[in-house]
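Removed: one protein chain of the complex. Kept in place: all other protein chains.
Entry: chain A
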Amino acid sequence: MTKLYYLKNKTNVIHIVTLYFILLVATAASLLIGVKSILPNSVTLLKHSDLQILIISRIPRTVTLILTGAGLSICGIILQQLSHNKFISPTTSGTLDSAKLGILFSLFLFPQYSVFTKLLFSVLFCFGFTLLFIFSITKLANRNTVLIPILGIMFGYTLNSISNLFGVELNIVQNMESWMVGNFTKTLQGQYEIIYLMLPLFVICYLYARKFTIASMGRDFSTSLGINYQMVVIIGLILTSIMVSTTILTVGSLPFIDLIIPNIVAFIHGDNVRKNLPFTACYGALALLICDIVGRLVIYPYEIPVSMIVGSLGAVIFLIILTNRNR
């Protein structure tokens, strides 16, 4: 049995190494593919213009893709664990829409202030509304029912309609829609740097990973192990709020990736967050990179916004997971 354990450990290591290798390939592809193609054999002797393209556009875009994909998937896994529900994620608990509402309020109240004001408002709204949703809904409906994500999406639409109302009144609907559609074309040097906020957040998530798993076993279980359950829930929600807000500010909203990736990872690797966090991050980054590359190639030299591809693919996979779970 111990032999099997080492074997299992070893396959895990092989698994993660392979994944990160594929991620590397996808990263390279993302750097090289675009309207202005940068040929691999010219990498060693990059022309000045190529270098400029890399620095101004391609590298920011690829970095944002990786950090966003990883970040959203980690958010999904944290929300899942804290709500004890496999169908809860930022997409299905109104988090994305509360961020939108938050940004709108900040635009309305403090139009002259910087991106950090928007971030702050967005985080506050995400935190408040997600907390409200998770804890009111788990009282109303049985856990793990199909009803919960559906109610969550409805909750999201309600928030969204409030945003739209304000948007129409303030005449900024079009402006709003343009920054809400998840799109990586605007991630350019000078505008994307806030996404690096993800890196320290990943580290904090990893440090709290074990506590999140213990919290997922329930309040009494956590308390008996000396863990302040409420504190862990609040920290988890703050972390997800900051990560979701950051991605929305840099790229807009990307539905379903935060729901699908954690479910796939949990299916393969189980629910121990500490163990599967690297996998989650990697799968998330990879999924988003590939979707974005596809989006860039389908109607080349034009682009389809990645949120469209992620959204439609994600919705289909979500349906498959739903039907499988309820069989």
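One rule holds in what follows: a residue touches a chain if its C-beta (ideal position, glycine included) is under 8 Å from a C-beta of that chain, and two chains touch if they have at least 3 such contacts; residues count from 1.
In the analysis below, contacts and distances are computed from a predicted model.
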Original post:
Unshown chain, UniProt name, "Spore germination protein", "Flavodoxin family protein", "YCII-related domain-containing protein" or "Iron complex transport system ATP-binding protein"?
Top reply: "Iron complex transport system ATP-binding protein"
Subject >> Residue of A:Ser136, A:Ser224 or A:Ser312 touching the missing chain in the full complex >> reply: A:Ser224
**OP:** Check the options A:Ser163, A:Thr213, A:Thr280 or A:Ser307 and report the residue that touches the missing chain.
**Re:** A:Thr213
Original post:
What is the set of chain A residues that contact the non-displayed chain in the whole complex?
Top reply: 1, 4-5, 8, 84, 143-144, 210-211, 213-214, 216-218, 220-221, 223-228, 266, 270-272, 274-275
